[in-house]
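The complex appears here without one of its protein chains, the remainder shown in place.
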Amino acid sequence: MKPTKLTPLLLACLLGLGTELSAQSGSKKDEKVKLPDIPGYQTLKGDFHMHTVFSDGHVWPSFRLYEADRDGLDAISITEHIDYEGYPDEIRKDYNKSHQIATESAAKTNVLVIQGVEISPRVTPYHHNALFVKDANKLPADYMKDGKKKFVMKDSPTEKQLLAPFWEARKQGAFIFYNHPNYRWWDKDRYGLDLFSDLHRKMLEEGLLHGVEVVNSGIYNLEAHRMGEKYNLTMLANSDEHRDISYTYRHSHRPMTLVFVKERSEEGIREALQERRTAVYFDDYLVGREKEMDAFFKASLEVKAVKSTQRNVEPVIQIHMQNNSDIPYEVVCQSDLDFKNLPLGRVTLQPHETTTLTLTTLWQELPEVPLRFEVHNVLISPEKALVSELRVKVME
Amino acid sequence: MKPTKLTPLLLACLLGLGTELSAQSGSKKDEKVKLPDIPGYQTLKGDFHMHTVFSDGHVWPSFRLYEADRDGLDAISITEHIDYEGYPDEIRKDYNKSHQIATESAAKTNVLVIQGVEISPRVTPYHHNALFVKDANKLPADYMKDGKKKFVMKDSPTEKQLLAPFWEARKQGAFIFYNHPNYRWWDKDRYGLDLFSDLHRKMLEEGLLHGVEVVNSGIYNLEAHRMGEKYNLTMLANSDEHRDISYTYRHSHRPMTLVFVKERSEEGIREALQERRTAVYFDDYLVGREKEMDAFFKASLEVKAVKSTQRNVEPVIQIHMQNNSDIPYEVVCQSDLDFKNLPLGRVTLQPHETTTLTLTTLWQELPEVPLRFEVHNVLISPEKALVSELRVKVME
Amino acid sequence: MKPTKLTPLLLACLLGLGTELSAQSGSKKDEKVKLPDIPGYQTLKGDFHMHTVFSDGHVWPSFRLYEADRDGLDAISITEHIDYEGYPDEIRKDYNKSHQIATESAAKTNVLVIQGVEISPRVTPYHHNALFVKDANKLPADYMKDGKKKFVMKDSPTEKQLLAPFWEARKQGAFIFYNHPNYRWWDKDRYGLDLFSDLHRKMLEEGLLHGVEVVNSGIYNLEAHRMGEKYNLTMLANSDEHRDISYTYRHSHRPMTLVFVKERSEEGIREALQERRTAVYFDDYLVGREKEMDAFFKASLEVKAVKSTQRNVEPVIQIHMQNNSDIPYEVVCQSDLDFKNLPLGRVTLQPHETTTLTLTTLWQELPEVPLRFEVHNVLISPEKALVSELRVKVME
Partner (left out) sequence: MKPTKLTPLLLACLLGLGTELSAQSGSKKDEKVKLPDIPGYQTLKGDFHMHTVFSDGHVWPSFRLYEADRDGLDAISITEHIDYEGYPDEIRKDYNKSHQIATESAAKTNVLVIQGVEISPRVTPYHHNALFVKDANKLPADYMKDGKKKFVMKDSPTEKQLLAPFWEARKQGAFIFYNHPNYRWWDKDRYGLDLFSDLHRKMLEEGLLHGVEVVNSGIYNLEAHRMGEKYNLTMLANSDEHRDISYTYRHSHRPMTLVFVKERSEEGIREALQERRTAVYFDDYLVGREKEMDAFFKASLEVKAVKSTQRNVEPVIQIHMQNNSDIPYEVVCQSDLDFKNLPLGRVTLQPHETTTLTLTTLWQELPEVPLRFEVHNVLISPEKALVSELRVKVME
């Protein structure tokens, strides 16, 4: 037996070994989510809340990058709890480590990794993520019982203790958002009270609170949406994944925060988050502010109006609507003319298909058609679907 | 603000927090694999090759238990490389640790965890797993360069160095099998040589080799199957997963080693592996030895033969075949009588459905019907499908 | 060679020969449409407009009965044109013949056959069906050119000539409805005029017009719906099939007129049609009057409200809605409480499934819950979806 001599080149190959073997059994690469940019901005897909073994998750940071890459994300943040260590005996405490490993893994991908942490007291103000922190180890978890590593708090933490990590995060330039606001189940005495407490109000005033998770782990949160609207917060959708995205979202895509950026960079994301240019994307729903949602819906479509005749004689206008996004828009169509064969004007614009609508009862020549679409799966407030208006030139 | 006082009961709940949130977004629990027992033995589903961050994987041992539980497995082994540390700076070297964590996680499940390791020199005899070891740290990786933690071997390891961990494993009572035998791609000078080398032959004689992976990471290995047959080795199918099973096998189930045990225990599995009572299950294929495969196929079916008439006059016999397994058996049917409307006798016995065959050209009374089925997706050798014979009593 | 002697019994069998052979190749009997009765009335499924070779269709009346039986219809009418003979050389003119053959074929089925005809001038008032006529040959087609058998009219038929068949139909006790009202494409000079002409108004006053086809050949007709509402007409949905239903509706069910009858008989259908107790069923849409539609929606559902807790602590109410119809109701839910995880309250109640909604923000004990559902695919007017209100008792 003569062993092969390993060259440095071969050594480099060897590291990828396990991957290469297992990659063969998947049949075909599943498609990534396709969404349009909007005028003036690029649309980035982000997930800014997830965990690994460095707090209470069950995977390594490198794994989060595989997932993000597979899902075609533009940016993620691994947001370990600053007050929980899942494996203190096996893993040395260092709240920056998870981000460092993730950053290394990201080198082989096109994914931006943003440093973040989760501040998670078990009392008001409850859980928040701070993105863009620089040294997570500096955030004081003063509200915790000394020596306890797993969410065990002091009996009566003071407001000062509770806010300490927020102040430090702000000092480091963080963007801070309120996580899953209805997460309050053990807090019996609070029923009937506003989830947005006095302390939240204070944080808002002090610049310690900028956004809210409208969707966490795939679940739309009506109260969070109301909160986002009432207090003019940036709205986010995140997975908060502790295990494997591919199982949790095997019947859909993971929830994503769409960020409308001027440039594809960490700085670009920060600017967009601060300016509230985001949308929440989960299942087949979009939630956002009217301006961006209207632009997004319009950017998804190519619409043409063409003169035609029906049964060779009756003049009609055919509206061809090509949907270039992955979202099946469920719309109610309105016009001065009648839409043929559409009860209540209802139609679904299927992803990557062209839907043709026929306008009848055409009494006169029309140079352009005014169209109005109520888009039932695009929300611009907790009670209101997007209404988008178009004027389309009629071609011969 | 009045913080809630946390009781011990609540503390217990808190640990499951992340899990509970994310569990809500999956829609319905996917079904577990259903396979029959065979007479005298229980059929256990095992996966005896996988990795975590304790060697070159990307997940934590607890995660492997979630996966195994979701997949309805009866037994797994986490088989870290004894010659590779993926994260030496973050994780303290201890080759027993992965198994210990897994064992703790298993407490909440019905999964048996068997201690195992992978011995992975980059030269002949290449990779093997040793199951049922007791102290993985005692296996000497003498063939490795000192101080190197990632598959970097001595220039010319001696046979003694190479076999050292095998001898130790045997001492601890291990069951040892050859992993993915055609894994030899960098070893250019070996083309044309038998993958089952002189060293393997020696190991076999010395009791250092008992089985072979016929399927690794979903891929059927013809040479391994030939090897299993020629050297009378126990045949196994394992995932060798380094990341997430749910993604790799999103279009099928993971490969499994079926173990036909006398009792559902670690000892039961060891006895069955040693006695070669296994089958390899991947995609819709089974590979095994004739005796077990014939018993398994028969145990999957409930067959009834009933007298009937066709178009009210012509006597026929209807064979109702209920398939109680998840495997769609693709069979060629043969009988002294003719099967109606089955070109070449071909039919697929769909899982959990009853397929009815009609026998015609019935010249005389028959108390029972002899049936013969060639089952194309059950292999009893690399070149041979199972042929199963039944005699079925004909009911009025 | 000894020929078999044929007995009368065998003779009876022989007629079904072709059928019996061909019936074997279809795989499984497709399911019939399942719809609920409403309180006080049975729901019958009818199709009151179709053709055979006895006018301009391409099949024999017996075939229409096979189709109706396969589709689980309760009643059909074969409505041959009184002014068109497709095959004058092959088939002797007799406008009752088609119905007679159909009646004979119906004997083996559970389908009621109602005699009908289509009166089809190519000018206003255009096409109408008259159901429940007794002798179709008596209807004068005076507006036709003599000797012409295929829709060729006199140059300027008088109103008297045009109305003659309607008067005769009424004399025979007919129920008359306006077919596909926007069928006017060659009538260029009429653009801008009401499809419901002065002549129609006159017919309405004289008792010569009772209903209107809101759906013909699968197409929803907005103008016909408006007409039905404005003039208080019975609304119908019919196939107007000339060939094979199974091909035309291979992606859905055929359009049906639902008739809410006091008794399952020709008389029962007549009474219901006259009293306008119908609904129009096509694709996944229902169109009808509010009273019947509300009763129908409620009859489709079994709703239970049960107290529960979320994450063991937070009190919620679970609303279990079992949909016992084939219609996937697309509803927007409203309540004083918040629906969890339902953006805008939108949900689809899938056919023959139970959908569970969770009501949160429960501040006090509630003995019953008021619920309000806007049902987007049930129309009670051209511009309005059904809104149905329920009060459900809350169970422990």
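Each chain gets a letter, A, B and C, in the order it is written, and its residues are counted from 1.
Definition applied: contacts are C-beta pairs under 8 Å (C-beta built on N, C-alpha and C of every residue); 3 or more make two chains touch, one makes a residue touch a chain.
This structure is a prediction, so every number in the text was calculated from the model and none was measured.
Contact with the omitted chain, checked across B:Lys93, B:Arg346 or B:Arg391, is made by B:Arg346.
Note on the undisplayed chain: of the listed residues C:Glu85, C:Glu241 or C:Glu314, the one touching it is C:Glu241.
Across the entire complex, the residue among C:Thr43, C:Gln115, C:Asn129 or C:Ser217 in touch with the chain not shown is C:Ser217. Residues 1-6, 10-11, 13-15, 17-19, 21-27, 30, 51, 53, 56-60, 62-63, 66-67, 70, 87, 90-92, 97, 101, 121-124, 150-153, 155-157, 159, 162, 180, 183, 186-187, 189, 197-199, 216-219, 239-244, 246-251, 255 are the ones on chain C that touch the missing chain.
Listed here are the chain B residues that touch the chain not shown: 182, 184-186, 188, 191-192, 219-223, 285, 287, 310-314, 338-344, 346, 360-361, 363, 376-377, 379, 382-383, 385.
Simple rule for what comes next: only the chains that are shown with their structure count from here on.
Separating the CA-averaged centres of chain A and chain C is a span of 46 Å. Separating the CA-averaged centres of chain A and chain B is a span of 38 Å. Residue positions of chain B with contacts to 2 or more other chains are 13.
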